[in-house]
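Of the protein chains in this complex, all but one are displayed in their positions.
On to chain A.
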Amino acid sequence: MIRAILAILRKDLTLELRKAENFIAMMFFAVIILLIFSFALPPDNDNHKNLAPGVFWVTFLLSGILGLSKSFALEKDLGCMEALLLAPISRGAIFLGKMLGTLVFLLLMLALLIPLFSLLFYPEALPYFFEVLGLSMVTALGFSSLGTLLSGLTTDVRFKEILLPILLFPLLIPLLLASVEILAGIFAGRGFQGELDWLKLLVGFDLIFLIASYLTFDFVMEL
């Protein structure tokens, strides 16, 4: 099981690292969204202090969904999905491998996004780099669990580019709310201590949807 997961993870990482087109597109898109926010919102720093957590996570959601929608596209294009399904491994292993692949790239993106975010939008974010990265791990886990499930589900569907966010974003609202509140606490200098309830909710979200997605993924991938 573990070996199967790691094999799929390695395959995804190798493919992505060789070309990195998906990652670069995702990163570039995040920068553009940050620019748009900077232009669209009033420029004084007081406002940015209040807006920073929301802007950060909206940027993450919008660019993250770009990466998600490509997660299964490659498999479909080359008929690789059938081969994966024929392999003597469980569907759960495919799910976990794919999910971890997405998670790794989301975290990479977030690690780069934090300095860019402080450069382009909110300079006071950089000192909290490690706290924000820690929070990112928890948020990205929930995002990639549900995201991988729904991305797998919508690969064959017409209008999948629009259907994926329509299905995913309402489901992610608890995750977004919790992440925004915790990030506001971090920026206010309270670390994670101020928002322990929100952190519990966030971890609960991760666990529930990691398990639920793992279990229901079997039904997505039937030939």
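Following the convention adopted for this analysis, a contact is a pair of C-beta atoms (placed from the backbone, for glycine too) under 8 Å apart; a residue touches a chain by one contact, two chains touch by 3 or more; residues count from 1.
The criterion applied here is as follows: contacts and distances are computed from a predicted model.
Chain not shown in the complex: UniProt lists it as "Heme exporter protein C", one of "3-isopropylmalate dehydratase large subunit", "Acetone carboxylase, gamma subunit", "Heme exporter protein C" or "Tripartite tricarboxylate transporter permease".
Screening A:L120, A:L133 or A:L171 for touch with the missing chain picks out A:L171. Take chain A: the residues that touch the chain left off the picture are 146, 149, 153, 156-159, 163, 166-167, 170-171, 173-174, 177-178, 181, 197-198, 201, 204-205, 208-209, 212-213, 216, 219-220, 222.
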